[in-house]
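Excluded from the complex is one protein chain; the other protein chains are retained at their positions.
Going by the order they are written in, the chains are A and B; count residues from 1 in each one.
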Amino acid sequence: MNETFYDVMRRQGISRRSFLKFCSLTAASLGLAPAFAPKIAHAMETKPRIPVLWLHGLECTCCSESFIRSGHPLAKDVILSMLSLDYDDTIMASAGHEAEAIVTEIVEKYKGNYILAVEGNAPLGEDGMYCIIGGKPFVEQLRYAAENCKAIISWGSCASWGCVQAAKPNPTRATPTHKIPNLANKPIVKVPGCPPIAEVMTAVVTYLLTFDKLPTLDAQGRPQMFYSQRIHDKCYRRPHFDAGQFVEEWDDDAARQGHCLYKMGCKGPTTYNACSTMRWNEGVSFPIQSGHGCLGCSEDGFWDKGSFYERVTNINQFGIEANADKVGGIAAGVVTAGVAAHAGITALKRAQSQGEQK
Amino acid sequence: MSSNAVEIPKAVYVYEIPVRLWHSLNALAITVLAVTGYLIANPLASVSGEASDHFVMGYIRFAHFAAGYILAIGLLFRIYWAYAGNEYARQLFLPPLLTQKFWAGVWHEILWYSFIDKQPRKYLGHNPLALLFMHFILVWGTLFMIVTGFALYGEGTGQDSWQFALFSSWVIPLFGQSQDVHSWHHLIMWAIICFVIAHIYVAIREDKLSRQSMLKTMVTGYRTFKDDAPADD
Partner (left out) sequence: MTAIITPNGYNLDTGGRRIVVDPVTRIEGHMRCEVNIDENNIIRNAVSSGTMWRGLEVILKGRDPRDAWAFVQRICGVCTGTHALTSVRAVEDALKISIPENANSIRNIMQLTLQVQDHLVHFYHLHALDWVNPVNALKADSQATSELQQKISPHNPKSSAGYFRDVQTRIRKFVESGQLGPFKNGYWTNPAYLLPPEADLMAVTHYLEALDFQKDIMKIRTIFGGKDPHPNWLVGGVPCAINVDGVGAVGAINMERLNLISSLIDQSITFIDQVYIPDLLAIAGFYKGWLYGGGLSGTSLLSYGDIPDKANDYSASNLLMPRGAIINGDLSKVHEVDLRDPEQIQEFVPHSWYAYPDDLKGLHPWDGITEPHFKLGNKTKGTKTNIQELDENAKYSWIKAPRWRGHAMEVGPLARYVIGYAQGNKEITEQINFVLKTLDVPVTALFSTLGRTAARGLEAQWAAGKMRYFMDKLVTNIKAGDLATANVTKWQTDTWDSHVKGVGFTEAPRGALGHWLVIKDAKIENYQCVVPTTWNGSPRDEAGNIGAFEAALMNTKVERPEEPVEILRTLHSFDPCLACSTHVISPDGTELTQVKVR
């Protein structure tokens, strides 16, 4: 079970008297009557909510926005009753030094008992100064907060893989959490997606609290419960794929009847996520249901796999933009032409030598 | 070198029945795999009507997977036969890459195909250049296709399947993600297709111009010769 806040303080050699003093100071700092102090003390001795530091690096805040779209549990219930979201610069009341002080406080007081949630990633270029928090590189804050945490949650594709700012040529050297040099060795749960599905995010959190352990992770560190199957495997349009019925161009009859988007570049067959089953925003829809192919946003490096509207990835290494089938087709053509030429020369030489013999 | 060569009879039994059978089956499997593989990536025009009345992609994919199994099992069997069979059965898997003679042979073949060397050499088994391509493109290429193919197949059969455990679990992350595995699977298919084109051409050409039989050997297993000089390998 979790240690209570009081247990933690006692373990660190803080006396009961100091603890009670802390409680009355807390009450005073909130402008509350002294009568609140014993209640705070009681709560801290009994049932603490697990503290969470939710840091933001280079990101777009879509993960936080997704999180607050959760229908079950509601974001407000997570924040008020399940976690203690002590630091999250997107919603927290305090700012500046007072905000930074919270990170220090949690790291010091809850050694090994807080969760570090990372949204976005740290740029390593320009000494980390492409992302500055409190005048210092974000990567320093990340390393500091990771030092004493219980586990790290890498929210979204930024923290899990690098996402858009890490797309070629990655001008800031944006680096996902698990590849940050000199980061404390802690268990990392990757919850990829741009953003992840809201209910997947809250389910990961509630799993941690309910079962008091990390969810089972796959080989790449993603919770197996949500990332073990491809969108294609459970897509409701799969029968149209198997039948060979495809949308051939936007808004054609097949599009209006909900046929397979494979030919429009859908990345469902190569993307591990729960979109086709859980769907988005309390099950209202998901990209394929709304007529657009999957972009593959929960996959590593999905920005650099060619156009979102091509099924076969373009390979830029060949100088010109071409996919494997075009490259291969050209190669096969060249070989065939070479063979034909060679056969022609062979025949010619043979005719010549026979002519010479005559 | 050629001094080591012994006088040989008019016909030598080089390719035993299992080897010839494998050759035909393998050729068939590769053809089916290439055609269906291409169609999986670039499907045919859509069919109309209800989805439940059709199974076009389903059949194409079935053919691809079935042929894939034949290719894989065939290769396993062929590896077994490399031990069980005669010395020519081993050649494909163990080219003498460390010998000078082999590379001299490769060089000769290059000169021969460049119309510089006018006199072809005489071989009981494969000529060194052919062997080089067969070993690296056909053997390793096929192996690559089997591994990546099963890795992709395992994504569909699921995490609890042996295909996933043996292949997908490590191959997919190794390449980055599934989409990358697809790309490489395509590229190597084209490499094999290029090999096949050259292979067929050269086989016909050698049958006509070289000093030993080719196409007939593929069927009967016996290598016959057009002159009595000793073999070069």
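Assume a contact is a pair of C-beta atoms (placed from the backbone, for glycine too) under 8 Å apart; a residue touches a chain by one contact, two chains touch by 3 or more.
All of these numbers come straight from a predicted model, not from anything done at the bench.
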For the chain not depicted, the shown chains it touches: A
Candidates A:Ile102, A:Leu217 or A:Ala331 - the one touching the absent chain: A:Ile102
Touching residue (missing chain; options A:Glu59, A:Asp242 or A:Glu299): A:Glu59
Contact with the hidden chain (one of A:Asn113, A:Asn148, A:Thr172 or A:Asn323): A:Thr172
Chain A residues that touch the omitted chain in the full complex: 5, 23, 26, 29-32, 36, 39-44, 47-49, 51, 56, 58-66, 68-71, 74-76, 79-81, 83-86, 88-102, 123, 125-138, 140, 163-165, 167-174, 194-195, 197-198, 237, 249-251, 255-259, 275, 280-282, 284-292, 295, 297, 303, 307-309, 321
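The rule is simple: only the chains that are shown with their structure count from here on.
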Parts of chain A lying in touch with chain B, wherever the complex brings them together: 218-220, 224, 228-230, 233, 239-246, 248, 254, 259, 262-263, 267, 269-272, 296, 299-302, 305, 311-313, 315, 323-325, 327-329, 331-332, 335-336, 338-339, 342-343, 345-346, 349-350
List of chain B residues in touch with chain A within their complex: 38, 41-48, 51-58, 60-61, 113, 115, 155-156, 158-159, 169-170, 173, 176-180, 182-184, 186-187, 189-191, 193-194, 197-198, 201, 205, 209
